[in-house]
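Note that one protein chain is taken out, while the other chains of the complex remain in position.
Chain naming follows the written order as A and B, and within any one chain the residues start at number 1.
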Amino acid sequence: MKRPRAAYDDVVIAVPVTVPYVRHSIRGAHWFLARALAELLKVSGLGKHQIDGLCVSSFTLAPDTAVGLTQHLGVTLRWLDHIPMGGACGIVALRRAARAVQNGDAQAVACIAGDTNHTDSFRLNLATFSQFARDAVYPYGSGGANASFAFLTAHYMRSYGAKPEDFGKLCVAQRDNALQFPHALMKKPLTLEEYLTARPIADPLRLFDCVMPCAGADAFLVLSRADAEELGLPYARILSTIERHNAFPDDPIQYRGGWALDRDELYAHAGIGPQDVDVLATYDDYPVISLMQMEDLGFCEKGQAPDFVRRHSFGVGGSFPVNTSGGQLSVGQAGAAGGFLGLVEIVRQLTGQALGGAVAGARTGLASGFGMINYDRGLCSGAALLAARGGPS
Amino acid sequence: MTRPLVRPPRKNPILRTRVPTLPPGGRSRVALGLTAGAARGRFELQVCRDCGAVQYPPREACLACLSSRLDWREQDGAGELLSETLLRHSNELFYRERMPWRLGLVRLDCGPVVVAHLHGDCEPAPSRVRVRAALDHAGQAALTAIPEKDTPNMADDRQLREMTCDPRFRKVLITDAKTPLGQALAAALAAAGADIVWAGYAEPWKKAPGFELLASIPQVSLLPLDLTDSRAVKDAAGEIGGRVDILINTADHHRNTGIAARNGVETARAEMDVNYFGLLRLAQEFAPAMRARGADGQSSAVAWVNLLSIFALSNFPPHGTYSASKAAALSLAQCLRAELSGAGVRVINVFPGPIDDEWNQLLPPPKIAPARLAGDIVEALRGGAEDIFPGDIAQEWLERWRDNPKALERELAAAR
Partner (left out) sequence: MSDPVLAQLVAGLAAGRIRIVDLTQTLSPDFPQIVLPPEMGQAWPFRIEEASRYDDRGPGWYWNNFSCSEHTGTHFDAPIHWISGRHLPDNSTDTIPGAHFIAPACVLDCSRQAAADADFLLTVDFLRRWERQNGRIPRGAWILMRTDWSKRTDPVEYQNLDETGQHTPGPDPDAVRFLVDERQVLGFGSEAIGTDAGQAFHLRPPYPCHYYMHGSGRYGLQCLTNLDLLPATGAVVIAAPLKIKQGSGSPLRVIALVPQPAPSPARKKNASKRRTVSAKKKRR
């Protein structure tokens, strides 16, 4: 008999931190993760000894995992987790840390994700990404996820009539959002014309459909509501979360993600519906996945996202704010930090700490995660519904 | 529609020769099962013995029932093209040098979804295709989706050609063109479109019937070459080595004695000197230039073919010392394969059963005719395999050897 899932009533997420992104860095991942932890301590006022839980995500930390980092950073912990789930790592870290705090296994969990980017980091990372990728994808030349997402995008366009202009509209809107975000690496405006005529990468994908790998880190704290209030920290409440891995394995090609399996539970748990979401953060490694998340998270029917995109505007003042800091497509993908970027931005929007444009009166936010193209599809999916301190319960 | 291949223009001698690069060649051990099939020209996938599910990518346990009893079985490759892309950018040097590159996602009728190279004549998705496994330049199995039905000039597809060693517009050396097989090969390669066929011959005072006629084929150039003479091999390499695209080592000293039937080592030494040391001399003198020319334009150096024998796998005692010399050559050919792998030059080992010639006179049929064997070798060059077993005897002995090598050893011993 399936047990009911517990609510997150007394656990909150606070202290959104970003270590500024740079295109290339000679430093190791340890440097960026250390800066993230240091910033968490500085903003929260906690001492390092008061952090008793740590969640780490990084692609370039090797040969270390989270364990090595404990000695490297000089932290003594009673709870430790390493989340190698790429774009889903923020959601998953939140889920793990929240339960630990809720059950008393830890009191203050620092969740950090970060990566360095040497000039050959990207290529080396890809070459050892997964066994299936090495055996069945890289020999064919794409040297990354571009070909896989080109397949998905072409299939999606053929199946549902999505046009390049639809993806372009979202990219242009995200660029507009990014122009106000201080950490965004893309600083020039993007027009639809530029998007449509940009250098082809893998048909139908063009340059602005792809993220720019960079170095950086993002982080947040998970702690009890009582502790957050005692420390005087702005926080967001956790209404509900979902997580799924290797959903729909029999789909011949990916056109939906695990959210489609779990979204009803996501909203039921939270006691709200998609219409109540004020701001959305999709995991946007490619625009087609953002459209898939809009469908699978219930904002429109499957196959209707092109129409949805045509009908909405996505800026902070728009009809449907999405990726309000610019998303990875305009901010940059600092490795695993890409899995934290959306969640951190939702926390900023819900706590009134937006670094760029703010969504007025945002009380409920949805952060979505997706990642790990092990072979031909993203295996991990997740989402978290958060509420502002005084927002819906 | 694939444009037929045209003769490439003459190479500009002041330009630097492009150094060979390779597609990614790392594979897990279980994925090498695909390579083992492709090496023999077969597309094989794992099939679960317990539930029948077909697996891809290769793995250690059945994706449906977790059984570890997975057997590699040949597949027909029929499937549906779900989606495609034209790659315009790659971090991999090999592909960077060959942009754009067409890729497809195919759902095989037998179940799995595969990423594959996509032949230029395949209709846009959705469409029916056939998937084939061949060895790419890295010597690993790679899948290519070809049209459901053959199209004109299909083999000339730019991407498909990267998996083959097509002799058209290439220059070929046949080390011993005096034998019936050597002569048949020279004619077959000329017919297959080779630009030059150097016909090697030793001991010019020993005339072989039919050999003189070879010179009347316009592409054929007679070349003195004695594989037992190191200096002669060096001289031949000095003369033509920089132009050889395909080397076919047909030199074969074959007598029919075991150990007891012949006193002294003289016969066995002659077999070793041609069959094993001849290969070694050839490889030392000709391989370096071929290695450097593995990416030298459309008519690059591309293949090294060794005429071995099915006797190399398991000793045939009536021809015992000959078998041993072919086994030695097989081992050395594996060494050569490793040394040429970085250049993308394929070493093709041919293991025929007994050829229908004078030294196999006493063996009962089926024996493989030289002309038929020559055709099989040309087909191997056009295909994507590297271990060829032409003829009924070779096919059967291979099957017996793979099934139970010890049993084959006993069966061949009983043949005395």
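Assume contacts are C-beta pairs under 8 Å (C-beta built on N, C-alpha and C of every residue); 3 or more make two chains touch, one makes a residue touch a chain.
These figures come from a predicted structure and were not determined experimentally.
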So which of the visible chains would the left-out chain be touching?
B
Of B:159, B:267 or B:298, the residue that touches the missing chain is B:267
Which residue from B:17, B:127 or B:228 sits in contact with the chain not drawn here?
B:228
Which of B:10, B:29, B:149 or B:206 sits in contact with the chain that's absent?
B:206
In the full complex, which bits of subunit B touch the chain not displayed? Write them out.
204-207, 226, 228-232, 255, 264, 266-267, 270
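Keep this in mind: only the chains that are shown with their structure count from here on.
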List the centre-to-centre spacing of subunit A and subunit B in whole Å, with centres computed as mean CA coordinates.
49
Under the definition above, what is the set of subunit A residues touching subunit B in their complex?
122-123, 126-127, 131-132, 134-144, 146-148, 150-152, 154-155, 158, 199-205, 249, 252-253, 375-376
Subunit B residues within the subunit A interface of the complex
23-28, 31, 34, 56-58, 63, 82-92, 94-95, 101, 103-105, 107, 113-117, 125, 136, 138, 140, 142
